[in-house]
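Shown here: the complex without one of its protein chains, the others still in place.
Up next, subunit A:
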Amino acid sequence: MKIIGILICLLLCSGCWDMKEINQLAIVNLGAADKDPETGRITAYYQVINPSALTNKQSGAAKAAVYTFKFEDFSLGRFTRQTTTIMPRSLFMPHMQALILSERYAKQGITDMINFVELSPDRRTNVIFLIAGSPIETIINSFSPLERMPGRYIRSLINLSGQGFETGYEPIRIKDLAKGMYRKKPMVIPIVSYTSSEPAKDTNRLEDIDIRKKTFLFVGGAVFRHGRMVGRLNFDEKQRYFLLNKNLTNYIETLTVNGDYVDVEASHIRVRRKFNASGLTYRIRATLRIVNNQQTTPVTRGNIRDIEDKFNRQFEAESQAFVRMAANKDWDLLGIQDRGIRDWKHVKVTFKVESDMSAIGNTTGPHTFERGN
């Protein structure tokens, strides 16, 4: 009797309703969307993995690792149903690596997208979020070099760039936007563009050694305030934003010392912010390591002190320039208003930078043969 009972229970445990058979899934690797500001119609793109192209055993199979499906509708909730008109498999979103939105969509506000992703049990809020710096059709219809799936390519790039961040990854997920939406401090989301005006629609187009002609490229960041894109930052400004907001703890700075270039890697950057009567004071400590030295003089204690001083002054000057830029554009990029200070533009921001050189590389100084002769 017991065995029969257990068998009945096991049969019922098969979960017929929510069963997902892997061979019946259209696994989305990369998603993208665009919204027409005039009609409000949304165009959604799903880049779906073609499993047969990813297996090495099968010869003569289709080469394309992914296929892009395009749909158009007026409301986000209608797309899953619409996919059944063309996709022979069920749309499966949990493995999506990144979501790219067009710049014009971002400028109209992305709250609808955040709400939709957060509400759905099939979608994940820790998916990487990007803004398209090129036409979205070009980006979503292009194959990528080195990685067969563009979604994984983008994810790998983001993972690499995230190594300098305190948490191990950039705060550019949908969850970060959902959290940051309530704050006065704008969020910065990377802009991905494509180096060619023509997409690499088939893998043959990637048969060129100069891959820079047709590839994805990260160019600065899109500034979001309360879920709406309000402007752009260049690569250095984006880096400064993450540095001063305690996200980034590692970066490369190029200094001019005694008239020559010295590249230093600043790591273990510790940022402390303190509000007092005189304004906002940043105390920054960093550990330096020389990664390139083109000076004519050997590295001595005095020279190291010069490099440290130069780094401190340059960091301060660049940070002050960043603060001025933010005030001019009316973006509270340091989040001063979130501390209850309304007149944030008139808060005096001072930087006190201290750095320590911990490593100088394998040489005591550069070779100076050419200059000596």
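Here is the rule we use: a residue touches a chain if its C-beta (ideal position, glycine included) is under 8 Å from a C-beta of that chain, and two chains touch if they have at least 3 such contacts; residues count from 1.
Criterion: contacts and distances are computed from a predicted model.
Chain not shown in the complex: UniProt lists it as "Endospore germination permease", one of "4Fe-4S binding protein", "Bifunctional protein PyrR", "Endospore germination permease" or "Menaquinol:cytochrome c reductase cytochrome b subunit". Among A:Ala64, A:Met87 or A:Ala178, only A:Ala178 touches the chain that is left out of the view. Screening A:Pro88, A:Pro121 or A:Gly259 for touch with the missing chain picks out A:Pro121. Although one chain is not drawn, the whole complex shows that of A:Gly231, A:Gly279 or A:Gly335 it is A:Gly335 that touches it.
Not every partner is drawn; the one left out touches subunit A at residues 9, 12-13, 15, 17-18, 94, 118, 121, 124-126, 159, 166-169, 173, 175, 178-179, 182-183, 335, 338-340.
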